[in-house]
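Complex shown without one protein chain; remaining protein chains in place.
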Amino acid sequence: MAQRCALDIQNGSYVNLGIGIPERVAAYVPQGREVIYHTENGMLGMGPPPEPGTGDPELINAGKQQVTANPGAAYFHHADSFAMIRGGHLDVCVLGALQVSERGDLANWSTGAPDAIPAVGGAMDLVAGVKTVYVITQHTTRDGEPKLVESCTFPLTGLGVVDRIYTDLAVIDVVEAGFQVVELSPGVSFESVQERTGAKLIPGGTDGS
Amino acid sequence: MAQRCALDIQNGSYVNLGIGIPERVAAYVPQGREVIYHTENGMLGMGPPPEPGTGDPELINAGKQQVTANPGAAYFHHADSFAMIRGGHLDVCVLGALQVSERGDLANWSTGAPDAIPAVGGAMDLVAGVKTVYVITQHTTRDGEPKLVESCTFPLTGLGVVDRIYTDLAVIDVVEAGFQVVELSPGVSFESVQERTGAKLIPGGTDGS
Amino acid sequence: MINKEVSSVAEAVADILDGATVMIGGFGEAGSPIELIHALIDQGATNLTVVNNNTGTGEVGLAALIKAGRVSTMVCSYPRSANSKVFPELYRSGHTALELVPQGTLAERIRAGGAGIPAFYTPTAVGTPLGEGVERRTFDDRDYLLVRGLTADVALIKGRAADRHGNVVYNKTARNFSPLMAMAAKTTIVQAASVVPIGELDPEVVVTPGIFVHRVVAVPNPGHEAELVAAGVSYP
Partner (left out) sequence: MINKEVSSVAEAVADILDGATVMIGGFGEAGSPIELIHALIDQGATNLTVVNNNTGTGEVGLAALIKAGRVSTMVCSYPRSANSKVFPELYRSGHTALELVPQGTLAERIRAGGAGIPAFYTPTAVGTPLGEGVERRTFDDRDYLLVRGLTADVALIKGRAADRHGNVVYNKTARNFSPLMAMAAKTTIVQAASVVPIGELDPEVVVTPGIFVHRVVAVPNPGHEAELVAAGVSYP
């Protein structure tokens, strides 16, 4: 999923990768493309983790993991960092999801469980501000419940914000009419994806899907 | 006037001096007091004009005159500069005036003449944000009209903003009840100041005024 | 002469009152002023409202302050972390309340508070539970929420270097919320790894000008939260 998503990251993009699987996208961006990674805690030009023993505990990413600074990097404070996000200066963010609705609503910050400690971080800012919002997620939950649904039942992160979803089964765009399949994973049929999806899929792939 | 005003500038103050006579205050601050000058175009720690031939045309003050940077100076952009002003971080600003009302309203940016090019600069921001606003002005206009009045007739810069006025005749505070004389210039009587003032003066000086 | 340097962290935090709102710089451990927080624990102020992106880890720094029962309300965006055990307990017991604010809205609210802006509109959180009950307005066909500027009585900040005027520079991503909090607090207290002679900081690179800083204290070898937590340190 991360690898497929990486193909859609264009040269020269300013990109924010969410914690977890989205972070892996960086490893797969095709050679020859220069992409600048933003971490919302205050840096552009984020590089890979440091060699063991060379890190600085005060050079970290939004997941609080040690990282490095690429040549051309810049540090800034949180208000400037979120001005980049809210002001529409970032080209792409890649996030995980609990649910995505066919209108592009995203739920990814809370299961709404009454005893959970609510924690949102920068997710609501990212989906409200970044030009293109990609979601990477398993197509269904561990219990086989669909994560692509007509309407989200979990608390929302943003309304109508998701542009494209990369799952283990397909690449799906959120268009005016709903979920449009753009690409199926090898050996996966349109019907089997539809079965695992909680909303109607629109065929639209160039691969005949 | 500038000299008298300078006595009221305390050690450690952050001060913005308006263009013209207010600028002269810096020359009279008593020895032993360290005062940090702010220029709203983007510097704290503004120093005196450069020695001839040593200036930088890009190191200027709000009056667009070349200045220097004292040790401990800092440059910043306009939004940060006016955050200092609007956010109440500056202790004192010293401004000129066309009129001051007994409620502390200030008019100092426009005579309201229909053919004049209106120009306001940072005056409205300064009076709205700086903790203490001092005005330095001749007591009357060249034609002998009072500049301290019941109500300003010129367009306002701010409402109820002036704390103290330094004129050639007196030092006058704006208090709840109106203009209170704090000090008379040598050889000047309360009555003669009252004659030249467009509102009732309240005696209050420790010198018997 | 202006000299904002004080001689100890204890002196720096001595006058913080019960019930104060305290902004604490840092995102995770980067920029966390651990020594100032520990001095605040020793000082004893309680019933504090604390503004920080997180709620600390282990039992040092911010987590230790929370564990000591001094924090009645946390204002933050992400009160959950791998090693954050203290806050969840006190939150569930009802001892410590939580005001959850999206991270960018939190940052901008603090900046607004410092910049004399009482309120602004933001698109973040429209249509979400965090936007419920919040005044809404449409500009150019898009909906926005009205949010208020945030100020504090005290800010505790960690810098890399500072001078006696209070000019501060930071270390890498330890900068995060600190320059904003310095603007928004009535009293801003900075612990700096070095306090350098006036004039040593290039005016072009000062991040927080001294006007926003009221006290500076040298803490030459600040502790690293992750190391302290890994070593099982518990403060006090």
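Lettered A, B and C in written order, each chain numbered from 1.
Just so we're on the same page, contacts are C-beta pairs under 8 Å (C-beta built on N, C-alpha and C of every residue); 3 or more make two chains touch, one makes a residue touch a chain.
No experiment lies behind these values; they were computed from the predicted model shown.
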Absent-chain contact - pick from B:Gly72, B:Gly122, B:Gly178 or B:Gly198:
B:Gly122
For chain C, which residues reach the chain that was dropped from this view?
108, 112, 115-123, 139-140, 142, 144, 148, 169-170, 172, 202-205
Touch rule applied to chain B and the missing chain gives residues 39-43, 56-61, 64, 69, 75-79, 81-83, 85-86, 105, 110, 115, 117-125, 128-129, 155-159
Of the residues in chain A, which ones touch the absent chain?
11-12, 14, 32, 34, 36, 38, 43-45, 69, 71-76, 79-80, 82-90, 128-129
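Keep in mind that, in the parts below, only the chains that are shown with their structure count from here on.
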Between chain A and chain B, tell me the centre distance in angstrom, where each centre is the average of that chain's C-alpha atoms.
54
Multi-chain contacts in chain C, i.e. residues touching at least two other chains, fall at 111
Where chain B touches two or more other chains, by residue:
none
